[in-house]
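Before we start, here is the structure in question, set down as structure tokens.
A single protein chain has been removed from this complex, and every other one stays in its place.
Moving on, here comes subunit A:
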Amino acid sequence: MEREVTTAGSAAPIIALEGVTKRFPGVVANDHVELAIWPGEVHVLLGENGAGKSTLIGLLSGLQQPDEGRILVDGKPTAITSPSHALSLGIGTVFQHTMLVPTLTVAENLLLGAPWWRRPRKDGLRTRVEEVSRSLGIKVNLDALASELSLGEQQHVEILRALLRDSRILILDESTSMLTPSGIEELGVLMRQLVGRGLAVVFITHKLKEAAAFGDRISVLKLGRKVGEIAPERFRALDEESLISEFVELMFGKRSGDPEDVVREPHPGISQAAPVLSVRALTRAPTSVSPGLSDITFDLRPGEILGIAGIDGNGQKQLADALSGQIATDDGSILLDGQPIEFLPVHARRDAGLRYLTDDRLGEGTVAPFPVSINFFLKQIGDRPFWRSGIERRAELDRRARALIAAFDIRTPSSETPVGRLSGGNIQKVLLARELADGAKVVIFNKPTYGLDLANALATRNRIREIAASGKGVLLISTDLEELLGLSDRIAVMAQGSVVGTVENSETARTEVGRLMVGLAA
């Protein structure tokens, strides 16, 4: 790919971040980030889930305000107060999920956002669009409905919309995640065209290859901090292989002195007993909104913790839902203790010993306005001894609820408190109490510590170790590599709905899993 030097002569960055910090309850999303965005450059922001990329974009596009530090626009400290203010400053953002109105035509979408008293000027639009799109070499059909366009074409429209508003900076947020390989190529060419015209492009991705192929300058974020930057001169001097190994080190390298550090404890030897869960060639077609599953095969032995790593949204949720029976599969088999369960409904799989702790604790795990006591038994409604001939037995329910509250140390005013009023950690304990109740053989955890504070995260991790130590199989889906490395015996990596590799959790696992996660061979 050609890489002409376009930065010559542009001495000042368009936007500079100085010591920008943004906190959310319990998280420092951006921690004293320094960043300069220069005209004529594709500036790649690289980082895992939770590295703080989205927050940074939120700050630049006016959705959020920094708690500390300042943002300089053209050298002047500026508070970007709203998305429309950001637009007027020349900062255009193309979000990961397209923001076009599907029922309107492309032209109507492009005209949106003008002051309401002004009549949309359609004829002027056509000539301007032609002008811009010709110089960029993209074709846009103004009369097509937005919903008829492919995702790549929709992205072109959004880029065009940003350009029509005279943007000087174009932020592309994970724009390649929904694109086909050829669409990604086209986008790369387009980005070069844009910086050739003197624009600055901020390109957010977690894929190293794309960063190496399309970027001029690369900043690596990790847990809210900027851990490295590679300037254009150095970038051009390095070959791809050494670039990538440098990135992997920056992104996945071991942190020192991190309080969240998960120490891996010696694990009692996994029995060589027959697998408690065997999944063979599990397959599900992708839908327009979710990735499918292709040919998922693995074994889980009693006492083993099998980690499932991967960038969020690569089919992990679908795998958990398919195993628990919440969504249908097209093909493949699931054996629990040697018995096929793939044709069983959700509750029968649960009765057979397969338990699923969902990551969406309030969305699907519990019924928020219902009392804690009822939420313990959501998956057992109608079962004895809590119900007799379908009639609720209040005393039994309450006795059992109180026992569970004590056993799992759930902090709740009473067993009748609506579960939605509890903290995330306590809701998680309600789910743990529910799923670990008698007869569990295999427990699927989906992002078990997501959104929990440190104490609760540690408690949950200890609980997971205990479950495995008691001889149950654990499938641990997580996007937190430290957690996986600290708990798992083996780690499988998912990408695009399939398992791209499984590694033993040894000394080299960190690098191997890291490489698999960003689309490289281990």
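We adopt the following convention: a residue touches a chain if its C-beta (ideal position, glycine included) is under 8 Å from a C-beta of that chain, and two chains touch if they have at least 3 such contacts; residues count from 1.
In this text, contacts and distances are computed from a predicted model.
Chemist: Which one, "Hydrogenase expression/formation protein HypE", "STAS domain-containing protein", "Simple sugar transport system permease protein" or "Signal transduction histidine kinase", is the UniProt name for the chain you do not see?
Modeler: Choosing among "Hydrogenase expression/formation protein HypE", "STAS domain-containing protein", "Simple sugar transport system permease protein" or "Signal transduction histidine kinase", the correct UniProt name is "Simple sugar transport system permease protein".
Chemist: Check each of A:19, A:102 or A:345 against the chain that is not shown and name the one that touches it.
Modeler: Looking across A:19, A:102 or A:345, the contact with the absent chain belongs to A:345.
Chemist: For the chain not shown, which residue from A:166, A:364 or A:504 touches it across the whole complex?
Modeler: A:364
Chemist: So one chain is hidden, and I want to know which residue out of A:179, A:378 or A:458 touches that hidden chain in the complete assembly.
Modeler: Touching the chain that is not displayed is residue A:378.
Chemist: In the complete assembly, which of A:289, A:391 or A:406 touches the absent chain?
Modeler: A:391
Chemist: Out of A:39, A:90, A:291 or A:325, which touches the unshown chain?
Modeler: A:325
Chemist: Considering the whole complex rather than only what is displayed, give the residues of subunit A touching the chain that is not shown.
Modeler: On the side of subunit A, residues 325-326, 345-350, 356, 358, 360, 363-371, 374, 378-379, 381-382, 387, 390-392, 413-414, 416-418 touch the unshown chain.
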